[in-house]
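With one protein chain held back, the other chains of the complex are shown just where they sit.
Now for chain A:
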Amino acid sequence: MIDIVNSLPNLKAYGTPIYFIYLLLAITPLVISLYFGKRLVKYEVLVNIVFIYLMFDARNWPQLIALIAFLAWQTILVLIYFKYRQRANSSQIFYLWTFLLLLPIIIVKVTPAVSGQNSIIGFLGVSYLTFRAVGTLIEIRDGAIHEFNTGHFIRFMAFMPAITSGPIDRFRRFEKDYQKVPDRQEYLGMVAKAINYLFLGFLYKFVFSYFLGSRLLPQLEAKAMFYSPHFTWYLVGVMYVYGLYLFFDFAGYSLFAVAISYLMGVKTPMNFNKPFISKNIKEFWNRWHMTLSFWFRDYIFMRFVFTATRHKWIKNRNTLSSLAYLLNMFVMGCWHGLTWYYILYGLMHGLGLIINDWWLRLKKKHLKWLPHNKFTEFIAIVITFNFVMLSFLLFSGFLNRFWFGGKF
C-alpha cells in the first residue's frame, strides 16, 4: 500500500500520459452511470477531492491549505452578499465585496513584485477561482441568480477538471448543466466529442507542445542569448516558436479540461477556436483564451462602458471605447503578473484594439474603394498573426533575460 501511495503523488493536472490512465479509471464509474441516466454525486465529490489532493504533492501541502482557506473565504463572502442582496443593493457594499474577493489575488500578484518571493497564500489556480467567484458576485448583484446553494457553489468553484487553469465557467451555466442529466443520445454525443478532444489534446500537448517547447525553444533561446543583447534572426525564431508553443500547450490543456468535463456530463465552454486565422485583433480575442476574454469583456469592458455612459464621464463614443479597451487590457496584463513585460503586453493589445477600431472606421468612411477578397483577407491574417506573435514574445519574458539579464 505504501508503495502505491509513494508512486502516486505529484500528479500535476494532465502533465503525463500516466495521469490520464489514473484519471480515466477514476471517472469510469461516473461515465457508466451517466450513460444509464444517473449522476453519482457522492462518488464525484470523492474523485474531485482525491485528484485535487494529488495535484499538490507532499512538499506542496501549504498550497493545499491555501486552497482550502481561499475557498472558505470566497464562499462565505459570496454567501453573505447573496443574503444581503435579497434586502438591499448598495454600490458601496458591492465594491467593498468585490475588493474583498480580489484581496487574495492582489496579495498573490503584488508580493512577488515587491519582495521577489511568492506569496504563501498563493496556489496553482488562484486566479481562475477568483474569476469564477467575482463573476458570480456580479451576477448576484444583477439579480440574475435567484437561488444560492453553498454546496453547489463550492462544487462549481472546485470543479476538478478545470480547477488549475480554466476554462472559466459561469455559475448559472454550470448549475443548469448540473441540475439535469443529459439523455443517452446527448451524452453519447458529448462522449464522442470528449474522445476527439482528448486525442487532439494529446497531439497538441505531448507532440507539438513538447517538440516546440522542450526541444526547439531551448536551443533557439540559447543561440539568441549567445548574442544578447544584439538582435539576430534567432530571436525571430524564438518569437514564433514560443508563440506556437504557447498555443499548443494551453489549447492542449484546455481540450483536456473540456473533454474530462464532458465525460462528467458538464459542458464546460471551449477556450480556443482556431485563433491564428483571425483577420483582426478583435476577432483574435474572440478566438483566443475565450473564457478569459469574454469574462473581461462582460465584467470589465462592458461594465466600464455602461458606468461611464450613465455618469456621462465621456461624451465621444469612440474615445470611450478606446479608453475601455486600454483599461480592459491593462487589467488583463496586470493579472498575468506585475512585471513590465506583462503590463506592456496588455497595453500593446489595448493599443492594437484601438488601432483596429480606428482602421475599420477609416475604411468605412474614406477607403470605400479598397477591395475585399481572399487576398486582402490573407494579408489581414498575416498582419494579425505577426502582431500576436510579437506580443507573445513580450509575454514570454524572454526579452527580460535577453536585454536585462533577467534583472526586472
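FYI, a contact is a pair of C-beta atoms (placed from the backbone, for glycine too) under 8 Å apart; a residue touches a chain by one contact, two chains touch by 3 or more; residues count from 1.
Here is the rule we go by: contacts and distances are computed from a predicted model.
Its UniProt record calls the unshown chain "Protein DltD", which is the correct pick from "Transglutaminase-like superfamily protein", "Ribose transport system permease protein", "NADH-quinone oxidoreductase subunit H" or "Protein DltD". When the full complex is taken into account, the listed residue touching the unshown chain is A:191, out of A:137, A:162, A:191 or A:332. On the side of chain A, touch with the chain left out of the figure occurs at residues 3, 6-7, 185, 188-189, 191-192, 195.
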